[in-house]
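What follows is a set of notes on a single structure, which appears directly below.
One chain of protein is taken out of this complex; the other chains stay put.
Coming up: chain A.
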Amino acid sequence: MHVNSTTEEKEIVTQQKSKLGVRLFFIYLICYAGFVALGVFNYELLSTTVFSGLNLAIVYGIGLIVFAVIMGIIYNYYCTKYEDDADKQEELTKGDQR
């Protein structure tokens, strides 16, 4: 299917990464939808002061931005790990064959 995936291992990596991506996406989606839902259904709650004189709207909003960056870093960490593991595995198998 995929033009770049020449070996069996790489196909597995693709699947691992794709699964991780979908999971992280849904986690973020829930957080984001939570913000929108608060705005629509419980607007008053957004004006509650939660931290250092800041209201929930500001904290949640900035939180969503920071959270996106953190999730991006986590995603990259695991994807790189999957890829490196697969590469190592490949080298090992090659070594065995020799």
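Methods note: contacts are C-beta pairs under 8 Å (C-beta built on N, C-alpha and C of every residue); 3 or more make two chains touch, one makes a residue touch a chain; residues count from 1.
FYI, contacts and distances are computed from a predicted model.
Set against the options "Electron transfer flavoprotein subunit beta", "Glutamyl-tRNA(Gln) amidotransferase subunit A", "Cation acetate symporter" or "AtuA-like ferredoxin-fold domain-containing protein", the UniProt name belonging to the omitted chain is "Cation acetate symporter". Those residues of chain A that touch the chain absent from the view are 1-5, 14, 17-18, 21-22, 24-25, 28-29, 32, 35-36, 39-40, 43-44, 46-47, 52-55, 57-58, 61-62, 64-66, 68-69, 71-73, 75-76, 79-80, 83.
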